[in-house]
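One chain of protein is taken out of this complex; the other chains stay put.
Order of writing sets the chain letters: A and B. Residues in each chain are counted from 1.
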Amino acid sequence: MNPELTLLDEDAHPSSSRDRLACDLQERDRFYSLPQNFYNDPQYHQHDMEEIFYKEWLMVGVVSEIPKKGNYITVQVGDNPILVVRGAGGTIEAFFNVCRHRGSRLCTQHRGKVAKLVCPYHKWAYELDGKLLYAGNEMGEDFDKEKFSLKKVHVRTGGGFIFVCLGKEPPAFDNFLSTLDEYLEPYDMENTKVAVETNIIEKANWKLVLENNRECYHCDGSHPELLRTLLEWDDTNDPRADQAFKDHVAAKEAEWTAESIPFKHASSGLRNRIVRMPLAEGTLSMTMDGKQGSQKLMGRIKNPDLGSMRILHLPNSWNHCMGDHLITFRVLPLGPQETLVTTKWLVHKDAVEGVDYDPENLRKVWDATNDQDRVLAEENQQGINSMAYQPGPYSKTYEFGVINFIDWYCERMLNNMGKEVPETYRRLNNVDLDH
Amino acid sequence: MNPELTLLDEDAHPSSSRDRLACDLQERDRFYSLPQNFYNDPQYHQHDMEEIFYKEWLMVGVVSEIPKKGNYITVQVGDNPILVVRGAGGTIEAFFNVCRHRGSRLCTQHRGKVAKLVCPYHKWAYELDGKLLYAGNEMGEDFDKEKFSLKKVHVRTGGGFIFVCLGKEPPAFDNFLSTLDEYLEPYDMENTKVAVETNIIEKANWKLVLENNRECYHCDGSHPELLRTLLEWDDTNDPRADQAFKDHVAAKEAEWTAESIPFKHASSGLRNRIVRMPLAEGTLSMTMDGKQGSQKLMGRIKNPDLGSMRILHLPNSWNHCMGDHLITFRVLPLGPQETLVTTKWLVHKDAVEGVDYDPENLRKVWDATNDQDRVLAEENQQGINSMAYQPGPYSKTYEFGVINFIDWYCERMLNNMGKEVPETYRRLNNVDLDH
Partner (left out) sequence: MNPELTLLDEDAHPSSSRDRLACDLQERDRFYSLPQNFYNDPQYHQHDMEEIFYKEWLMVGVVSEIPKKGNYITVQVGDNPILVVRGAGGTIEAFFNVCRHRGSRLCTQHRGKVAKLVCPYHKWAYELDGKLLYAGNEMGEDFDKEKFSLKKVHVRTGGGFIFVCLGKEPPAFDNFLSTLDEYLEPYDMENTKVAVETNIIEKANWKLVLENNRECYHCDGSHPELLRTLLEWDDTNDPRADQAFKDHVAAKEAEWTAESIPFKHASSGLRNRIVRMPLAEGTLSMTMDGKQGSQKLMGRIKNPDLGSMRILHLPNSWNHCMGDHLITFRVLPLGPQETLVTTKWLVHKDAVEGVDYDPENLRKVWDATNDQDRVLAEENQQGINSMAYQPGPYSKTYEFGVINFIDWYCERMLNNMGKEVPETYRRLNNVDLDH
């Protein structure tokens, strides 16, 4: 064998699959679904993790899950266990949940409360700000505790949502956080609680889970429970919107203005989108009968008829904020064809289970809808895996949200890989400039 | 790093594993089992899928499973969901079961009936011949429905069996289909029904499942239920066959001739083999007591004592056709060491469950035999995975069927990969010339 050739190793491959991936994105037709590799190739998936999930801001939870000093939540992002903890003075800190001694996870529960962060293995103990306090008494004289703090993860909050970024240089995010503060102000998110939480695993690539969420073209016929209250259109400029719909929206907006409830469309590039839409005439909340799911309204809200404020945060969250409860959805990839979807139903912290709300009633619509979406995404994945699959055309009206998501994905991938971003994508995706 | 070397990528690997595989086949000893890689290497398995399962004719079902217009069955071939449907005028069509919109599977059931082929995701609708009828009303003016027909798969029938070929240029098949028509004529396959169907997963390479089927050297001691009725030899020219066996065969053949029941050996190269053999003296059918499993004989058959007509179709089916019922076996690889075996017991469509046949009685012999074979194949796989494994010698008398199967496999692999086929294999495997 030519001895020079032995220089080559696996490292050659990720870089060349990077090149192929970039090339695929640069050359694709924006109005067609992605090529097959993007939905099932393990190497392409690894690039998604590295360029999107390890570099972009991710929604991981809400502040009311960690109300007091020492309260923490944990979340797994790809291979990385992450810890978010309320520190001294109410600040929120995030760390890689990895002991600096031999690497054990520190906090092993989903949600908990601690005085210090103590590793269960050998009792190394850290302050809530990550500083190493104690490492046994046998590490030798030249051991420098200062060098063994927990590794930090960027963390920010906005409107009561907690976002982390595992990358070194997080994308600009201030404008959207301010917008969230403004739009969530009526809800007083610090004073909410999780009434119900579910986790489902979808045997589908995370982008198929998002694509499914980004259009309601499939709702009719797939989501009977959801369509009892949800209106399919989320924009009065939609060419399909009729006069009755426009009148309905206008009437509700007048009420909301009188009550200082934000409702105007807001966005940050293609990454974030906020829009408040009325629910179907005569319904107040996403329940089976359209009545309130919780009798105690959130925050300062007096009028239960606020429709649903939908908040999109790419790559991993959508949300429905109603007058009586708020539903957050969090998406985390588990593998090329496996995705975790976590749904939390939040109510006023003083709402009493069994009196003000019935958890079974609260969850019914989205339990059904999540499961229907899971089947749709899994069937989509099954077909895409075939050698017969080729990218198909999106409808520019029904599927504009999917086009927007994929545009955002393409721009972020190319940008984060340091590859040339075609002008089209660059123009579309001016994050944090406009809203 | 030498910049030229970065040109290399994973694509170099499949091609070089192709070369190694071809070389392994060209150099092996025909009378020894295959080298280890052929039974457990993921890349070699991928080549098996591409060269055999995506290019050869596969038995997927029988015509009576889809008796009327709109009846369909689905089957998964590797990564490819396949749809077989009875179209207008009774024709049988096959497609990749993949919507041309965003790639979702169209038909999600194992077996069903539809008026049109409607995608469950966004209701794109296709005619039973695959033509796109409806794609919503928002695809834009320049959308050309003609370009979005379902992708076809080659499909043929013979003797009531349905075969598909995923490749572009299917191998010649007419002679064998004619033979099947002739040999199955007495059974009237259109007027049968599936009385029982089972699916088992064997943790073994598909070739081990086939090798196991291709010899009865292992039957004694492994298959007590089967040997109540099955005679081990399937050829009066077998050097081990004694005079009593030959006399028994001759007597039965005389009866069959009188009733115009085909029984002469027929083959198409090594791919197909048909042979009718009597069952053990005094038994009529593969049941525990040797009595009929169904009281209603098939088709035009009057004499229940037809022995078993065995039909082999490489790479993926063997069958036993008796006077009262017919058993089909279908093999589909799920991975390098995992194989699905589907067994269907067919009876006359007018046979009444609980009156003419008892499904539990019908299935007992082959449920036991299938499970015994599963264990044998799995134990074979376990040993082959060891570094101690080396190809071992086949017995030219007891294991001629295995030698034939492996010869066929070698010839097809090399031919389909465009590699040089050694003279020995070429001579053996003149498919569709002789029978």
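Convention: a residue touches a chain if its C-beta (ideal position, glycine included) is under 8 Å from a C-beta of that chain, and two chains touch if they have at least 3 such contacts.
Just so it is clear, the structure is predicted and the values come from calculations on it, not from any experiment.
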Inquiry  = Of the residues A:Leu21, A:Val60 or A:Val98, I need the one that contacts the missing chain.
reply    = A:Val98
Inquiry  = Touch as defined at the start, partner being the missing chain; which of A:Arg30, A:His110, A:Lys123 or A:Arg300 qualifies?
reply    = A:Lys123
Touch residues of chain A, complete complex, unshown partner = 1-2, 5-10, 54, 79-81, 96-106, 108, 120-123, 136, 138-140, 143, 148, 151, 166
Request  = Mind listing the chain B residues that contact the chain we can't see here?
outcome  = 4-5, 7-8, 12-13, 15-17, 20, 33, 43, 211, 217-218, 221-222, 240, 376, 379-380, 382-389, 392-398
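Please note the rule applied: only the chains that are shown with their structure count from here on.
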Note = Overlaying chain A on chain B by their Cα positions calls for a rotation, in degrees to the nearest 5, of 120
